[in-house]
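Excluded from the complex is one protein chain; the other protein chains are retained at their positions.
Presenting chain A:
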């Protein structure tokens, strides 16, 4: 793919993201025209001095739908770039951002808040905080289990991730089984399947800046990520300090995944499929894979969240179900295509 075609694709996807976000704000129990959306946006930003929108419309657009759509794009972009980075780290095409135990750790945290009332002094932030701490605890455990003689072994990292995830899922299931509160059980299930309903302007800042930081750091290291795909030995002979680079990736990817899971629950599939779709489009060079993954991940999750809101309206469908139901068949279709090898090498 040439430089100009890449720039065009980048521009087209950015426009597509804006259009998707606008459309997602329009859709819902109260219909809103696109003109009104942009008017409210410019009004709030101080560019327009007055607006035709009623007070109620302003509240719906600005305080309810906007933050939710913005959060959807942040979460989608974050999961997609984390997935791409993790696949390079463990050099395995089935890896996703949760492979190091993030989601099962976060589930234990969230379940203990919802069912056992842990961290109740933190009020509304208790679930997010507990989920984040649970995620970080799981990753740290996996990390130390995977260290042998001061070196991180990739296969141990994968297996330790699976083992730790199993234990933590068992703990969550045990809490669910022992719980007598029907409402609590349902709330945990809902949380585990993911939802963006909690989006507010006030809780967007941390995910946004985490995404920005990790995206820039990963993009700065795209050469090292590329070299990792040639295997440990070759990466080392190209001057990549393997141990340091692995710790760097694990640290920042877990941090971002933890933050995202804390605000949205563990939304599956995005971090696995988006990087593959992107590689099919632009090849494996991380200089291109990272920005395109971020954009496509964002677009995908904006649409998935829109579907989650309207499919069972007025009920909400957990977004994890949407991402799996739409993503799964598409992924299977990709699997059957011959042009893309999913990193099989041959």
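Quick notes on this structure:
In this section, contacts are C-beta pairs under 8 Å (C-beta built on N, C-alpha and C of every residue); 3 or more make two chains touch, one makes a residue touch a chain; residues count from 1.
The criterion applied here is as follows: contacts and distances are computed from a predicted model.
One chain of the complex is hidden; its UniProt record names it "Iron ABC transporter", one of "NADH-quinone oxidoreductase subunit L", "Cytochrome c domain-containing protein", "Iron ABC transporter" or "Fe-S cluster assembly protein SufD". Across A:54, A:173, A:186 or A:237, the single residue that touches the chain missing here is A:237. Note that of A:229, A:251 or A:310, the residue touching the chain absent from this view is A:229. Across the entire complex, the residue among A:148, A:177, A:220 or A:332 in touch with the chain not shown is A:220.
Touching residues on chain A toward the chain that is not drawn are 91-93, 220-221, 223-224, 226-227, 229-234, 236-241, 279, 283-285, 341, 343, 345-346.
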